[in-house]
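The next block holds one structure in the form of structure tokens; read it before the comments.
As you look at this complex, bear in mind that one protein chain is not there, while each of the others sits in place.
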């Protein structure tokens, strides 16, 4: 409902700009009794942290999360949620003192500078203000809690396309995702992307990417038939990430191309006597409700708008200008979107789990 | 927030199944003083109405909207909104008395039968229950009101792909969209689709489609930076339509493939002294906020799950069965999704217009 | 959030004016599997129905509820909720054709005529429009469903004060409430009120009242510490009833007068080994959360604003006028507020039961 909140029973409100003292989030509606440690939370933060390879922005932030409320601290450092709002704060430490006067009035192409000015009449031009990718740190922190809500759920993501280069899905191997700087699930694509992105980086250009999120062990029955479809909320949450321009569930746009016979996921009774699907074109969701199969979503991230080459634009005074972004450069923001996509899907699933439990009383 | 409501200030709640006495919606938050007639509302209903060509379901429904509240009736039949909730009701008239015993327990592949049973433990199996495409009639009625909220806005849609056959965008001509049974904007694709779909229909199969929605004259400044992005709400609203599996804004997934230089929409000052964009890859939205350019979205509809050929499935008792859908057949549900997509985007724009006016006090 | 919706998981949206074709509500979020009959629902409607004694309005309405969606009908007429929205419709049958021209422009003192005109610039002056007491029929219908959500809960109300005459609480007897035209729990007050109200009625005047609502068997643990306090939502729901000007929980304003020692509800272990409270000044709610004791609330209804005697006012054109309400007269609208208050409290409890189950997973 609000402008900076998402979720209904598991509700996340984020706040903060990249150049204020801090940013953070408040997670409201968290079930009581969830147990976690500072380290377990930091694990997810570190996945998103900038500066981890030459392919992402060189900004240096510790991204240390401070949990300010909503937990009891046990002697061994374990935090236990009490059911009251969990406020988490992340300080901004790498705010280079910098002269922003050159961009305070210039509208960077592909950025929200122009639309902010039209809408609000005032704009925090320092580091992108509220639109800074730093805002997503708060989402990852919230996702760290969301992962604890549904027993057994495992939400993972991987990069499946950078520019024109896609992975070979036959090579998919989750175990390699965290061993390369791209979160690539295909070891053979890694050297290809390295060479390709080095070229992009050196030319001062940028390129887009596609990320695939897979949630395993999602209980069947989450979601609702009409305006609380599980896929609808996943689409909304992924589209809310900066620079995302498209979202697919299951086979997505491919479904438009094939026949009803090809698209239908047939069912049989498995050896354990339980229903099994023979394929997963639906991406684990039928009629807006989870089937128990893996929930699969993909999203497209546009190329970083900040590039080192001149683009034509205007300024707030109506002058025609050329704009080029100086400073630290991020040739493919899509890479760091991987842990963010995971977090956003984890939050949707946690929220729907609580909503389903509320309406139906089912306990999975 | 709720399960059957969307929108925040312009709020639409729909209700009803295809085999109850009626279905409908309540539009809450409508500004006072909007003027319309029964005919102007019915115009949109008729676009979605079934049975208008051999390529869509042969169910016959008048889809006559009754406005039950929220308006004052003037002598010439004009209705004027009063600011109180507008309740609209559409009777179900073509409910063939039919024996549903064969599908009451069988899970039709691609349908929500299995997931409903898991979630609710009870299911209205008559005609798809709440998941019937008839529910979308209520959305179109709501969209008819939404179109009145923002002065000058024009929301149109067209079919751009059926199965493997895409339109040639160079032929795009809005004036032909309503003159062919496919809402095709390319006159040359019409005979191709006719022949193709006749083949699909005769074989008892089905096929998917892609629809493009374009909203002209959307004021700049609608939306918000983070979790109320205009594109996010468009994605959510389109993904809430039955059978939709993917959503794109602007150039969408194509953005992942190209460079930052290619993707950036450059700006100049136009001859009228106002800002102009030199391209519209962004689909009229930057940082979640409208730019004043046309808002462009596309969505993919999967092939109709009800097909006349056997598919393997199971039933509620755990038996393996073959399922085939008898009766009236709809070879491409994507066709009738065109007016529905328009309605859903119109509702998002109306809602964001009111939200923006609330927060910023700007009057466009 | 919205203007015509209340509740969060058990959500009720009402619509309609007294002089349109119908009014009604949509209940969204209802758990699946609730069982009821037309008669059981009608029972509550009949309690609120006008024209049942000389002390309430003589308007004649059958107030027959039609359930249009969200249920499966069993052979014996039992309706079973499916978890989809339940739409209920009540036709307006007693709309006397009447000349409203005298009140179309005059602002009746105590009514919302003036404020509607200021706010909306257009007003449905027929029978009070949206502010008609008829709107509360939809609340009672929704309350009929709400009563089914929490096993064992019993929500009852009684009139405890009319004008200057209060009941003697020592005489409280629930069994007499439905046997007198005032919903009085004290048989001795009945003849007093009869004589008093006859005088009020004959003089064309009106008088206010106080209603007490008591909910038994509310499970401990419903509500939340801060902005979802059970008492807060009860206060909001009761204050949303037409003409209500005050709400109390437990001993209410009396709590301001007494000492901490007197006010505290002490606890002991009961003979069954369970906690017992030795008093119930708190009205069954501590820190916003139910204690398991009866939930007790009271609300004050102002005297009917429509009286047969002249009052000074103005009209929409800025003229000073005298206004007197002709026609059917209701000397104490507070009487018919009794079943409405019950319904509103029942809805709050149902909503909080689902919200608590969602967050905590407790099954009571």
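Labels for the chains are A, B and C, by order of writing; each one numbers its residues from 1.
One rule holds for everything that comes next: a contact is a pair of C-beta atoms (placed from the backbone, for glycine too) under 8 Å apart; a residue touches a chain by one contact, two chains touch by 3 or more.
Keep in mind it's a predicted model, so treat the numbers as computed, not measured.
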| item | value |
| --- | --- |
| Residue in contact with the excluded chain [from A:84, A:279 or A:309] | A:84 |
| Absent-chain contact - pick from B:57, B:84 or B:306 | B:84 |
| Selected from A:119, A:201 or A:336 as touching the chain missing from the view | A:119 |
| Contact with the hidden chain (one of A:17, A:212 or A:233) | A:17 |
| Omitted-chain contact residue, chosen from C:57, C:87, C:180 or C:251 | C:251 |
| Touching residues (missing chain, whole complex) on chain C | 1-6, 8, 14, 107, 109-112, 114-116, 118-121, 130-131, 135, 161-164, 200, 205-210, 220-229, 231-233, 235-236, 239-240, 242, 245-253, 255-269, 273, 275, 278, 281-283, 285-292, 300-307, 309, 311-314, 318-320, 334, 355-356, 359-360, 362 |
| Where the missing chain touches chain B, by residue | 1, 9, 29, 31-32, 83-84, 225-226, 354-355, 357-361, 363 |
| Where the unshown chain meets chain A, residue by residue | 1-5, 8, 11, 13-17, 20-24, 26, 28-29, 32-33, 66, 68-70, 72, 80-87, 89, 119-124, 129-130 |
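Going forward, only the chains that are shown with their structure count from here on.
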| item | value |
| --- | --- |
| Centre distance in Å when chain B and chain C are each reduced to the mean of their C-alpha atoms | 38 |
| Where chain A and chain B are represented by their mean Cα positions, the distance between them in whole Å | 27 |
| Centre-to-centre distance between chain C and chain A (centres being mean Cα positions), rounded to whole Å | 45 |
| Residue numbers of chain A (touch at least two other chains) | 1, 225-226, 355, 359-360 |
